[in-house]
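Dropping a structure here in structure tokens format, bear with me for questions.
With one protein chain held back, the other chains of the complex are shown just where they sit.
Our next item is chain A:
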Amino acid sequence: MDTTGHGYESPPSVTRIKACASQETNSGNSIITPERTVNTIPKKKQTALKWSGWGYNDTIVVCEPNGNLYMTSDRYPHMKNKHVNQSVRLWLRDKLNMDLYDESTMVRSPVTPQMEISKPIVNEDFMKGLQRYNISYSMESDDRLFRGHGHTLDDIIHLRTGKIERVPDVVVWPGCHDDVVKIVNLATEHNVVIIPFGGGTNVTLALTCDPEEKRMIVSLDTSQMSRVLWVDKANMTACCESGIIGQDLERELSKHGVISGHEPDSQEFSSLGGWVSTRASGMKKNQYGNIEDLVVHIRFVTPSGVMEKQSLGPRISSGPDFNHIILGSEGTLGVITEVIIKVRPVPEVRDFASYVFPEFQYGVDFMREVALKRAQPASLRLIDNEQYRMGQIYKDSLGIFGSILDSIKMFYLHSIAGYAEDKLCVVIAVFEGDKMDVNQQKTRIKKMTEKYRGLDAGSENGKRGYTLTFSIAYIRDACIDYGVLAESFETSVPWDRCANLCRSVKNTISRECKARGITHHETSCRVTQVYDAGACVYFYFAFHRGMMDFHKALKVYDEIEEVARDEVIACGGNISHHHGIGKKRQKWLPMQVSPLGVNLYRAVKQQIDPNNIFASGNLVDLKSSL
């Protein structure tokens, strides 16, 4: 049997595009763009992206023993031609037992997968159906492997050590909504499992396949459904297919002079459908809103039919909002095919700012005040001391004048303003809008920082801090090479408990590490979102695995993260702010939504997907007591 349906090279036929586009209405000032979007990431993703880590194949963090520190591509201009900051290098060595100059202990990822991918389970009837509908598919091992994982630390370690038990049996690429309907119907008819796949950037084990699953598993990759179907500038909305990834979405929209403004850390690779199904949050949510604020309308294909709201109105009172069953469903109920989202004009000005505060508590108090006055710029994040120091690892090669300027600044900070290097924290702000708005916002924020002993640290630092976000996942992978396991986890918390939570979680992790004899570890956090009622806190926890092998270290990591999550909850935080549940945080769901809530979910699942076609196993372990 052919392992592939459509060849990768052959473009979809013109007639099929017409067939798929025929349903769109052509009315008012809507602009119809039925052409295929040119995807940044090719259909065979592994040709551009790493098979066992984050991001592009050509982009690796490199540190040379001569002190050069850089990324091997031009994609991240801020990470070019840097030098290692020696004091930070020593600090890292001290804290994490991670010597950037010592390549001898490095364990790099194998260049190609070292594991045996088991033969696919094939449901002949289903496959015949696919071929009948002329839908593109692949059964090649590397395609299947790529769809069998996300970017959870567990995923990465398992990939590198070749411990992947089960991957999807086939990858299918529907080209439009109708294709999806056909696939879902086929799967329902022949009892085949579907796991929707967007960008594959989850950190919740959401794509891990159940090794016990005896049915054929289909990975439904939405990446070829990436068109912007129309942009409506009268109402500032756009209808997009769900498979479009963040960077393509903004590029396509900007052709019409608008943007979505949704900018999660994974923006380069994650998809619109993925955002909706995990309740994603973007860095600039203050200006543009979280995904649930952006969504106007969703088309949702389930084994029991298509669900949609049938209204473009801004608000509707029609009983419970069923969009909220789709938002956060994590691929367990159906496939999101098309989303109408709000868009905004491309901002005239984008500006950055950064402020230094003497202590974390001052920073939190400042953030709280900003939220109280509702003066938040597009993005506002507070970075704790550990992360601030980590950020100093890149030293610009500005020449001698640059460093003198730096040292004068530092001298002022420490000696005159009395800020201790090991206590200070940084706030980074992004402003977007027209020039006058941005200036007004900046002045207002500046004034508020003064109340909490904040000092202006310049816009360049702000820009650097903001863009550093996109390279953090690359750095995480590099850390693994050095034997350091690192992962993030997040929560949201009421204002009055925010600083306590940060401190308590750090303490708890430190205690747990000590109890396990881990000598080199570091926990840092940042407050990344402000809300009226509280904030989002984002933790990074890293430790050196020492003498442990990767699997043992991973087990220890998971144990500690579990205790840390218990502590988060005990301190008034919750299960997750935007990462979601997946298979990693199911333990806490009944506590979080009450047992009745879980039963309600089970009832919905039973109604929509009685045969468990969408058996990704996320949210609730249905096997446990169904």
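The definition used in the following text is that a contact is a pair of C-beta atoms (placed from the backbone, for glycine too) under 8 Å apart; a residue touches a chain by one contact, two chains touch by 3 or more; residues count from 1.
The rule we apply is simple: contacts and distances are computed from a predicted model.
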If you look up the hidden chain in UniProt, what protein name do you find among "glutathione transferase", "Cytochrome c oxidase subunit 5A, mitochondrial", "Glutaredoxin domain-containing protein" or "Phospholipid/glycerol acyltransferase domain-containing protein"? "Phospholipid/glycerol acyltransferase domain-containing protein"
With the full complex in mind, choose from A:V62, A:V349, A:A417 or A:A570 the residue touching the hidden chain. A:A570
Which listed residue, A:V228, A:L413, A:V505 or A:I581, touches the chain dropped from view? A:V505
May I ask you to list the residues on chain A that touch the chain which is not drawn? 359-361, 494, 496-497, 500-501, 503-505, 507-508, 510-511, 567, 569-572, 591
